[in-house]
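The complex appears here without one of its protein chains, the remainder shown in place.
Naming follows writing order (A and B), and every chain is counted from residue 1.
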Amino acid sequence: MTKTIYDELIEREDLVLPGNTSCPGCGSILALRYVLKALGKDTIIVIPASCSSVYQAIFPYSSIKVHIFNTAFASAAAVASGLKHALVAKGYDDVNVLVWGGDGGLIDIGFATVSGAAERNEDIIVAVYDNEAYMNTGIQRSGSTPPGAITTTTYAGKSEEKKPMPYLMLLHGVPYVATASSGYPLDLYQKVKKARNIHGFRFLHIFAPCPPGWRFDDSKTVTVAKLAVETGYWILWEAEQTDHGLNFSISGPSRPYIDPARRKPLEDYLMLQGRFRNISPEKINLIKKYIDNQWEFIKRFLE
Amino acid sequence: MITESKGTVKVITGNAAAAWGARLSRPDVIAAYPITPQTTIVETLARWVDTGELKAHMIRVESEHSAMAAVMGASAAGARTYTATSSQGLLYMAEMISWAAGARTPIVMSVVDRALGPPWNIWSEHTDALMLRDSGWILFWAANNQEVLDSVIQAYKIAEHKEVILPAMVMHDGFILSHTTMPVEIPKQELVDEFLPPYDPPHYVMNPKVSPPITFGNIALPADYVKFRLSIEKAMKNAKKIIKKVAAEFKEFFGRWHGDLVSYYNTEGVDTIVIALGNVAEQVEATIDSSKELKKRAGVVKVRAFRPFPKEEIANIARKVSNIVVIDRDISFGWGGILAGEVRATLHEFRVDTPVYSKIMGIGGDEILPEHIEKSLNEILR
Partner (left out) sequence: MTQELDHLILPISHPKIGAGGKTGAWRVFRPIIDENKCIKCLLCWIHCPENAIIVKQRDQIPQIDYEYCKGCFVCADVCPKDAIKKIREGI
């Protein structure tokens, strides 16, 4: 029997332990399983205030089987920078330093910190799991919340648009930027494996549906994530700086949707989630505009 | 008899002295963000790193909050670290300062005291660092440029001591010390290496190559949290002993003494003691020195370590005199002078009923001149 990706995945140790305190159906911890499978045990995770701070469970136990340093909200990418420099200064060159946080800690309050670390090309991986709101504190809107989404601080649905984080990071010109999704764990695994072998600042933006926050049944996490890709809302791509310039590619699962005619109707995606209940046509159009802008933006990298 | 020189004397600013103190202590990682009047510390260190004179990783972070975050992360991985800041920057990193104390990362930081805005003010005042007195950091005030250099080196030995393991700040006055030059003996590197061995964390290291996985800092229930905080308090208590030990060792190695928790000037046979932090105390010493009458009646206790607070030393000397005057280059709005408040509380705790007079001077870098000090003392001594 030839060895396949499945054999590899079975062999690679699962460093996320069952019996943790994540919500049933959590998109974030599902993604973390694959990030850690790819990085392996020589990894330190810096975790800012986020759902991931909480699903480690309570002292004296932890549910993640790698070194973790929990830190204050905006500081994760800076703590990771210091950690990595110290390890190298002490002669330990091949320890992965990963930042694992939500859109709150890495796109809003920690944005300057992430941007600074990117500008300095710190040798760390910053991975955002985007559940599109401040979920840990009870579902308040973030810069990454899409227009029309109901959160506890946007009762009438968010008016503003979604901060285009992965594109902002792409424009920082760092060695590796990729988008991924909890709905496509194998794609995520391959991307983290690739990132592991690249030096310098690496950024991963992972789509992570949240059953309690987005108001859908626990079992639908993967379905919702897939629909996001199938409607063209979430685009899976990767961008690697090489000696010959930027190597930008749309990942397999998103390729069919380069053609707008093949995308599923956005309403199929919105309908599954209570947070888009009563969304106005104007706000649906804002989301459609966001989708179109993304595809328009990445076109220039496809030439 | 000619004794072998322990170093080279240079005429340098307080900031240069701080940079030298850091350089001689061999930090592995430095992360700092510029702010007047600290900037020349960072610039000096950056230059030395780029020329190779200082082998350290220098992270030119984008904010003070990130500076403290970065040195904390580096220290957690077992590195010796250094940073520096002032006023606004210090308060910006306040959250991380607290986190670093709780993470038991023995960072040493220079704080160049500066008044807080608004309006913008770049001159010296002690309120900035005093605002962090509850943070769990050991706090030193340096009175002159030599003491700045020496205190940074001592601070590493104290902070990294196995019975302490707490971060430490060394304060020096903005412009008064940071930008004025004094002769400073820069000790030989070999001597400092002997005095200060490499950092060897006794508690944890964030490094999967040297230990099995641990999670630092996830949620803890109240009953457990209490134990962690009391542990910091115990370390602070141990620090009192260690500060004295290290100051004595330093004197043996380098031949210099700046005091340990406090230092005493002309305190025998006087009826009044003036208590002040760091350089303010030196100003008072100089004032008393110039007046025969004052010298008969007043002595000075320079508070060198504000945390852990030298309660016993202050209570003991207060018992022997009729008046205590505390000069604060700071103010806690709605309360008064911070040092005065702590002295008063100490005397009450130790049942000493010597009256304490509080004078607040030098706010916002306002000059503290000998005539101001003389006038204040004469009012009290009448």
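Here, a residue touches a chain if its C-beta (ideal position, glycine included) is under 8 Å from a C-beta of that chain, and two chains touch if they have at least 3 such contacts.
Note that the coordinates shown come from a computational prediction; the quantities given were computed from them, not determined experimentally.
Q: So one chain is hidden, and I want to know which residue out of A:Val222, A:Ile258, A:Met271 or A:Ile284 touches that hidden chain in the complete assembly.
A: A:Val222
Q: From the listed residues A:Thr43, A:Ser62 or A:Thr151, report the one that touches the chain absent from this view.
A: Per the contact definition at the top, the residue touching the missing chain is A:Ser62.
Q: Hey, which of B:Asp50, B:Asp134, B:Asp224 or B:Asp271 is the one touching the hidden chain?
A: B:Asp224
Q: Touching the hidden chain in the complete assembly: which of B:Glu194, B:Glu233, B:Asp271 or B:Glu379 does that?
A: In the full complex, the listed residue that touches the missing chain is B:Glu233.
Q: Which parts of subunit A face the unshown chain closely enough to count as touching?
A: 1, 4, 6-7, 9-10, 14, 16-22, 24-27, 29-30, 33, 55-65, 185-186, 211, 217-223
Q: Where does subunit B touch the missing chain, residue by residue?
A: On the subunit B side, contact with the omitted chain comes from 102, 104, 163-165, 202-204, 213-218, 220, 224-225, 227-228, 230-235, 237-238.
Note that in this section only the chains that are shown with their structure count from here on.
Q: Starting from the mean Cα coordinates of subunit A and subunit B, work out the distance between those two points in Å.
A: Distance between chain centres: 43 Å.
Q: Quick one: which bits of subunit B touch subunit A in the complex? Just the residue numbers, please.
A: Those residues of subunit B that touch subunit A are 28-29, 31, 56-57, 59-63, 65-67, 69-79, 81, 95-96, 99, 103, 206-209, 211, 213-221, 224.
Q: Subunit B touches which residues of subunit A in the complex?
A: Touching subunit B: residues 41-44, 46, 53-54, 56-60, 62, 64-72, 74-83, 85-90, 92, 95, 112-113, 115-116, 119-120, 122 of subunit A.
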